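Only one protein chain is missing; all other protein chains are in place.
First chain written, first letter: the chains are A, B and C, and each begins at residue 1.
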Amino acid sequence: MLDSLKSFLDGSVSGTPGQLNNQVWALIYVLIIFAGVSVAVIAMNWLERKALAHFQVRLGPMRVGPHGLLQPIADAVKLLIKEDIIPAESDKFVFWIAPLIGLLAAFTVYTVVPFGPSQAVSDMNIGILFMLGVSSLAVLGIVMAGWASNSHYPLIGALRSSAQMVSYEVAMGLAVISAILMTSLHGTGLYGVSSLGDGTGTLSMIGIVQAQQEQHVWFLFKFFPLGLIAFVIFAIAMVAETNRAPFDLPEAESELTAGFHTEYSGLRWSLFMLAEYAAMIAVSSIAVTLWLGGWLRPFPNLLSGATWDFIFALFPGLTFLALGAIALLGTVRMPKHPYFKIQTIGLAAFGVVLAGIGVLLLAVPIAAKVSNQSILSRSTEALMNVYWFVAKVAVFMYLYIWYRATWPRYRFDQLMKVGWKVMLPISLGALILTAIVGVLLG
Amino acid sequence: MTDPNTISPLDLETPERPYLDSNELIINMGPQHPATHGVLRVILKLDGEKVLGTECVIGYLHRGVEKIAENRTYTMFNPYVDRMDYVAAVSNGLGYCQAVEKLLAVEAPPRANYMRVILTELNRIASHQLWLGTHALDIGAMTPLFYTFRDREEILKIFEKYCGARLTTHAFRIGGLQYETYAGFEKDVKNFVDFVKPKIDEYEELLTGNRIWIERTKNVGVISARDAIALGVTGPVLRASGVKWDIRRAQPYANYADFDFEIPIGENGDTYDRYIVRMIEMRQSLRIIEQAVAGIPEGPIMAKVPKVIKPAVGEIYHSIEAPKGELGYFIVSDGSTQPYRVRVRPPSFVNLQALDIMVRGMLVADVVAVIGTLDIVLGEVDR
Amino acid sequence: MVEKYKRHYGSGLDAQTYLGQNYFTVDRSLIPDFLKLLRDEEQFDYCVDITAVHYPKREKQFDVVWILYSFPRNERIRVKTQITDGESLASAVLIWATANWLEREVYDMFGIKFEGHPDLKRILLPDGWKGFPLRKDYGILQQDKEWVQINLGIESGQ
Partner (left out) sequence: MTPVATPFFFYMLSGLAIIGGLLVITRRNAVHSALALILTLLAVAGLYLMLYAPFVAGVQIIVYAGGIMVLFLFVIMLVSLERTVKERQFNRIWPVGLLASCALLALLLGVYAKGKTLFEGRPAPPLTESSNTQQIGLMLYGNYMFAFEVASLLLLVAILGAVIMAKKRI
């Protein structure tokens, strides 16, 4: 067992734990990802409340911890100790299992999310298919929750949700196919024909990113604007897929009070929320992988070489340093009243921790450059991959919040109309054109 | 469109199509529901998501205002009217005071009238802002709510500085005003007008051109001018259906005849037109306020009113254009110090009646939009 | 207009003005015809309000008042009739749709019945409530104790 641990670390082999059949590392990866996603959901929770508040000229959580930093923890504790209500007339078993299915589907997807060329639990050769399949199971949880509650509002919410998810999955799938198609096609649109890449298509998540690297183009820009169209279709469909504003009809609070989870409370309700945010991150990961070059840093080919690698490797550390600086700036701007003393200290400590992480992240690439040890350079690379992937996903997360603050909600029939009459034809057209252009240029 | 005269009451017992009732639902929307603006209960009969019919159950907030009036003197009843449409308390007070003044045959002095116009128009803007925020929230746009509440705060500050109260102001007295304006009142109002003009543009920027907003409001809750008149609908709802009728213009009260303003009308009588009409009304109110502040005369603020108000035997009906529609007071006097009967003609109550024909055949989401666009206040519906 | 109707209806109709506001006092039997006539012939197309006043000492206890408005003429008018307790009136729902809720409220508060109303039941008070609050013999602190105790499970609503 130690061997298997070591062989992975010292760089003698490379690949995902799944490929290497290394169960121990697979387990460690799963745990890391589970913890990471949970933390990301908590962070997203805080960030959403804060950002939304600032969109809406208010402050958001300010009381629990400095600038409400501990609010998610307080919320989690509250939800855990809240009374768990199961309606008397509900279908107990289905009611009980529904949130679990949603959560399971949302988290299973992460087994194939490639945070780097070897930073994924497994690299299935049907990766993207697996992802779409498992995330389509999430709707089962919602439908079951709505039905099991045995109440009208949840039932309507569940009906809306199933119709919505099934219809948007079609457009989403077609957009995905046109990205997959690009893995096998030469030619980079605006940049003319090129013979980069080996020309074999792949469904593997890692393979798709590698194809983008080999072809020297993010699929977003390939066959411009065809890649862009497919991406936009996907970006819209994924919002509908995760039931977020402006497509949050299944839980439209002004119409259906809370939609499918009206009858849920406490821990079960929080499982739904966890699943929703996890699913948001998951679909954003798909979008990043398929169109935005996954873990690739900007211009991996144009600005290649050890120097550029080193410069880009400094980004993670610098980001954390900047976050730390913001926190410390907040500390300085805290009111001087003794009432805020503990908060000020807390914020300062938080800033110091962030800055410390930043320094650590800066130290790794610098040490790697100086000492030239393989393990250090390997971890620098892993760091960079994960950093760029997470940074790209974070952009999507911010977009989710932005949408929610800006747009009113669609009506059900309009949503279906957009799905079937606008998105589906466009994505189908984009797919066909991609194939034609690819054949003509290839 | 169903003929409003012959619309049948909702039959909750038998399904419309007895053998294909696979998805006919009866849903209670309210009394505790996020989008019913208080304790309104709407019984919806649905076919899937399509609304087959509605029935409003009201009265949860009934406080017997009309009964209270019979047991209070004319002066004592004045603060109670603020509690009906509590988001437009100033308008309520204006209507009541003017009705009693008419009964007593006294006339408020010009300065008082100018002040009354300024305060009621400010209140109209506040009411419309609250309507806009909640209406947008019902349709799913969260952000306008906070913008409108931020700006409404400035109006409430002016009220507070003037009379000490923010919501239920009790700003007017029978015969005029109790308080002279505070120092800097004109400046505050002028500053507010300058402050809020760009803000209204900001609301419009968020909503007017928004595709989703347009799709959610165009052709939703349509009511024709004929039906609107038959149903007694008044205020912006009636004007959005294309009837150019505003009591401020048709039968001017206070000194609205002195001011230059336009009455916006819509064409289609849908939710979008009602939205546009109210947005323009806010701007027109600002125009009136500007003119009033510029022309406010010096002079007394209280007419000669006897200490004990004892109108002669008789009855009077007086109505004003409240933000929500025609607000009327029908007062019967028996010659004593207490009114024999006060009947309030509440605009929200009558407008709410139109909900049924406006949403038949629409979807559940439209019910929410239409309740919002009718701009009802349950305190006034139930009294 | 007044002359014309006076001639037409004779003693059943009287027109008065108080403080510049015009109203007709009409006999109960003429009400349905007269209201319809006002809408069709005189263009009073908008029924502002329907209400009632209770005079317990009179033989005909109730005044029922229709407040009407004409958009084309920009004119308000009131129609009044007197009825005794227990007498019913013809519903105006088929003349003005808005009469629906307004008549329900009059029924709710005064117990005046309107014949031909599609759904005459209480509107502001709960179904099953006893008593009509706006009658003068109904005390301001009075309530339907039985209803409160059964439906709310509390001793008193006050």
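The working rule: contacts are C-beta pairs under 8 Å (C-beta built on N, C-alpha and C of every residue); 3 or more make two chains touch, one makes a residue touch a chain.
Please read all numbers here as calculations on a predicted model, not as lab measurements.
Touching the missing chain, out of A:Ala158, A:Leu376 or A:Val390, is residue A:Ala158.
Only one of the listed residues, A:Leu47, A:Met62 or A:Leu137, touches the absent chain: A:Leu137. For the chain missing from the display, the contacting residue among A:Leu203, A:Leu228 or A:Met416 is A:Leu203, taking the whole complex into account.
Contact with the omitted chain, checked across A:Leu69, A:Leu103 or A:Met124, is made by A:Met124.
Counting the whole complex, the residues of chain A in touch with the unshown chain are 19, 21, 23, 91, 94, 124-126, 129-130, 132-134, 136-137, 139-140, 143-144, 146-147, 155, 158-159, 162-163, 165-166, 169, 173, 200-201, 203.
Simple rule for what comes next: only the chains that are shown with their structure count from here on.
Rounded to a whole number, the gap between the C-alpha centres of chain B and chain C is 24 angstrom.
Spacing of chain A relative to chain B, judged by their CA centroids, is 46 angstrom. Chain A and chain C, compared by their mean Cα positions, are separated by 65 Å. Those residues of chain A that touch chain B in the complex are listed here as 52, 55-58, 152-153, 155-156, 159-160, 245-246, 248-249, 252-257, 404-414. Within the complex formed with chain A, the chain B residues making contact are 25, 27, 33-35, 48-49, 136-143, 145-147, 150, 206-207, 210, 212-213, 215-216, 363-368.
Against chain B, in their complex, chain C makes its touches with residues 18-19, 21, 45-49, 51, 53-54, 65, 67, 71, 74, 76, 78, 93-98, 100-102, 105, 109, 118-119, 122-126, 133-134, 136, 138, 140.
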